[in-house]
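Here's a structure for you.
Only one protein chain is missing; all other protein chains are in place.
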Amino acid sequence: MAGNSFGTLFTVVTFGESHGKACGCVIDGCPAGIALEKEDIARDLRRRRPGGDTVVSTSRLEADEPEILSGVFEGKTLGTPIAVLVRNCDHHSQDYEALRDVYRPGHADWTWEKKFGFRDFRGGGRSSGRETLARVAAGAVAKVFLALSGITIRAWVSSIAGIDAPNPSDADFDFDETERNALRVPQSACAARIQEELEALKNAGDSAGGTIFCQVSGLVPGLGEPVFDKLDALLAGAMLSIGAAKAVSFGAGFAAAYQHGSTHNDSLAPCSDAAGVHYTSNNAGGILGGISTGELLEFQVAFKPTPSIRKQQTTVDKAGVVCDICIQGRHDLCIVPRAAPVVEAMAALVLADALLLSRGNKR
Amino acid sequence: MAGNSFGTLFTVVTFGESHGKACGCVIDGCPAGIALEKEDIARDLRRRRPGGDTVVSTSRLEADEPEILSGVFEGKTLGTPIAVLVRNCDHHSQDYEALRDVYRPGHADWTWEKKFGFRDFRGGGRSSGRETLARVAAGAVAKVFLALSGITIRAWVSSIAGIDAPNPSDADFDFDETERNALRVPQSACAARIQEELEALKNAGDSAGGTIFCQVSGLVPGLGEPVFDKLDALLAGAMLSIGAAKAVSFGAGFAAAYQHGSTHNDSLAPCSDAAGVHYTSNNAGGILGGISTGELLEFQVAFKPTPSIRKQQTTVDKAGVVCDICIQGRHDLCIVPRAAPVVEAMAALVLADALLLSRGNKR
Amino acid sequence: MAGNSFGTLFTVVTFGESHGKACGCVIDGCPAGIALEKEDIARDLRRRRPGGDTVVSTSRLEADEPEILSGVFEGKTLGTPIAVLVRNCDHHSQDYEALRDVYRPGHADWTWEKKFGFRDFRGGGRSSGRETLARVAAGAVAKVFLALSGITIRAWVSSIAGIDAPNPSDADFDFDETERNALRVPQSACAARIQEELEALKNAGDSAGGTIFCQVSGLVPGLGEPVFDKLDALLAGAMLSIGAAKAVSFGAGFAAAYQHGSTHNDSLAPCSDAAGVHYTSNNAGGILGGISTGELLEFQVAFKPTPSIRKQQTTVDKAGVVCDICIQGRHDLCIVPRAAPVVEAMAALVLADALLLSRGNKR
Partner (left out) sequence: MAGNSFGTLFTVVTFGESHGKACGCVIDGCPAGIALEKEDIARDLRRRRPGGDTVVSTSRLEADEPEILSGVFEGKTLGTPIAVLVRNCDHHSQDYEALRDVYRPGHADWTWEKKFGFRDFRGGGRSSGRETLARVAAGAVAKVFLALSGITIRAWVSSIAGIDAPNPSDADFDFDETERNALRVPQSACAARIQEELEALKNAGDSAGGTIFCQVSGLVPGLGEPVFDKLDALLAGAMLSIGAAKAVSFGAGFAAAYQHGSTHNDSLAPCSDAAGVHYTSNNAGGILGGISTGELLEFQVAFKPTPSIRKQQTTVDKAGVVCDICIQGRHDLCIVPRAAPVVEAMAALVLADALLLSRGNKR
């Protein structure tokens, strides 16, 4: 396929430029008979929307109201493609006219033009973060499907601008807090410190990166296809497909490279649930040999700082002439909080597909 | 596809269990008319073979002599599938009989059995590291194809057991050294220190993990498909598909999450080569918006320690009874040096595919 | 993929139920920089619309006005997904309420319900002929792309209700006539005879089938991938994916089974054009070994009669009780004339994909 579709059985194709008429997706392969309503999708789209807090994110105001065009009848999925449409409303395309012939550092402007010979310069066109809206819509449908099997996905901000938040194993970790503060940080004091740092960066015309922690509960053992379609391989690909992602790690992650076998290996022990076995630790992050172990699936994703900054940078224009650039307009100072629902969505798409595949692959 | 094939236009399917009759692959989509001989494949298979140094790696002795069964005629590729076969010779399957009903910690034994209801317990069957042999064979063909476009891939060990080797930007980095020492470390003194540490681990019946650095030169800008098939997304998926991989990072990687936009962004500058533009730094690792920039493509992969250790571990058997296990047999104390050609092979497969896709996608 | 997408490099996914909110498609893989406007799509949608002549086709009146939602900027394709939306306006869903619990003979009502456990009974939902609208929209884009390479596709009605129209080799064959009469028959006298027969069938409450002839000019030799993705294999699959299609034949078709090698084989002869060789006859229908010969590509598709008839039929209802059924409502007496642009569209999608694949597959 040509790069804009994802999945084997539970699939999605997304479309839309940042300042075009609309964004949307077509989900193909969602099983029939599942109760689905617009609000299931709208909820996650709101979680992805820019917060009211303009220090963190863009002041672009989009209603992001989804319309389900097909695939649902009398409140239930038909087993046919579910098309979801979101109209773009609040474009200030004129903000971007100045960027027609200039390549912004840290953006895909120049690489995109080298590839296609042509680009939509308005807000990055399809290389804009707005593209992730369609992923979130599709992921919301995948989550509804996964919930039927008791699978829950939650992602939060584990660090921003070098300030680390508590981990799930820490006493002061509070998951509920991640849905209360605009930064999606699992501790209010930490959120306040990050907020302070972001104010300073804002004044300096600069931006920040950060990390997302994602945790999936309710997985049965046995999901994931060995060799090339390992569960972690598919998740890694899904995560790095998100615009600003630069790294992904599972379980102990990079630290595993510094451990010994005797400290890294998770021991097996009998247990009384259906699986019959559990692991007494989880350095594996819930995946062994590319197959889910039934423990919590845990991974982290690193995001680079927002490339659009007010601070002056050096670049070249279309004529190849060196020029300075100070990027105005409405940009997220840090996209990481808004990336959390995108991480969840991509994880949901991978897991929905893995779940369907595991059912197909039977004698 | 069912998990054992990879790629869209330049594709490969691999087969073979560790102690079955043979391992091999079928490469489909390699263009016609390319000079290819058995030695092109045999060379990389030798690089992947266990070193003579038994402190580092398994003493299993396999000739690993490839046979090209199809797809080459009068010394040139036909554009038809290239099947490569490697017979397994040196099995000591009896070593594994004791593992028929016990699940080794850190291995895929239990997850595999939960998935398939059945497994080849001899040396891990298809979840064995021997599976990567077929990847290396396919990657060798991809490298020959990429070389025609001036693309070179090289991977080396950047750390083992917590001991970091020099980076390419360091004065004492010596790439040639990586092909001289069995550890594939780019500095002989560092190799010696690692060797010492591995001796100590061997005596303790333990094992080590490490990291691989991979660098690709000769890429033109414009490779990679936006959105889901970004070049880094495909590479990340490819890397995490390698057995013991736990994390992958591109360019600044996890450190990017701690940078500011003003320090992370790479500036564009005019240059006199065909691309017309280059970047004055490479925090991006050679990829922006999922598309190659034309700079060096750079990424790192973290590998966990070898799970098979002599040290006693706790696990359960098929009957669900807790038992202790001390794994005997021939195992790599650290698989990282042998993973380098595997990383190269997977990178080659991704890039060969991206190169073909970029040619197809034209007006 | 889950059945609603088509193609490898030039791809499309379609969505929409007959009486849902909308029908549409997302085309992914169309190269960048191609001039494309709404009218290119609207033109073929009009050719597919029910004719004014209610003897032939449904009196459902749909504007079928397409909206291009993405993928086009400043009049040219961006290389990003092109989403096309057509709202459904004229539903008389109440016409179908009576069919909620009854399975119509010749329709997919029962099989669909067996598969999905649930169906949209309004006009057949997604098994309706209205689904082909999205194919025609996508095919129109593919035609614009193919036209850049000088490739032209034309399909017409070669028989209806047992009345055969002239063939291209006949003196009275007139291609222009196929766009003049509502029946798309290449001779006005023949069209009149068919019209008469259809009037009789209408009075009898019955329906008719027929055949489509499709001819493609401008193909270079070398398109099509050997073995499973032969050009004729892909075209055959594409044609049988059209609702009422029951058979497809290439060149001499079924007659080839009755020929001898000496009469069937087409001789090669030198020629002065770029290909250097042409064939002195075309029993092959323009394809040898699954690869285009550069001669006219010719194939025929057989369509069964419209299953919805006023005449009384026997069937069963949801409770398993035998019942009689006389289908009222607005239905095509013969869908074959409207199938011609659908055949063209599917051929265009196959050929656009084959053209891109042939470019990717180079040293």
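Residue numbering begins at 1 within each chain, and the chains themselves are lettered A, B and C in the order written.
FYI, a contact is a pair of C-beta atoms (placed from the backbone, for glycine too) under 8 Å apart; a residue touches a chain by one contact, two chains touch by 3 or more.
Predicted model, so just to flag it, every value in this text is computed and none were measured.
Novice: Pick out which of C:Ser18, C:Ser70, C:Asn88 or C:Ser159 touches the chain that's been left out of the picture.
Specialist: C:Ser159
Novice: To test your reading of the contact rule: which positions on chain B touch the chain that is missing from view?
Specialist: With respect to the unshown chain, the touching residues of chain B are 1-5, 7-11, 13-17, 20-24, 26, 28-29, 32-33, 67-71, 73, 76, 78-83, 85, 115-120, 125-126.
Novice: Across the whole complex, list the residues on chain A that are touched by the chain not included here.
Specialist: Within chain A, the residues touching the omitted chain are 8-9, 29, 31-34, 79-80, 145, 148, 226, 356-357, 359-363.
Novice: For chain C, which positions touch the chain that isn't shown here?
Specialist: Against the left-out chain, chain C lists 1-6, 8, 14, 103, 105-108, 110-112, 114-115, 126-127, 131, 159, 161-162, 201, 206-211, 221-230, 232-241, 243, 245-254, 256-262, 264-270, 275-277, 280, 283-285, 287-294, 302-309, 311, 313-316, 320-322, 336, 358, 361.
Methods note: only the chains that are shown with their structure count from here on.
Novice: Would you kindly tell me how far, in whole Å, the mean C-alpha position of chain C lies from that of chain B?
Specialist: The answer is 46 Å.
Novice: Please tell me the distance, in whole Å, between the geometric centres of chain A and chain C computed from their C-alpha atoms.
Specialist: 39
Novice: When the centre of a chain is set as the mean of its C-alpha atoms, what distance in Å lies between chain A and chain B?
Specialist: 26
Novice: Chain C: which residues touch two or more other chains?
Specialist: 8-9, 29, 32-33, 79-80
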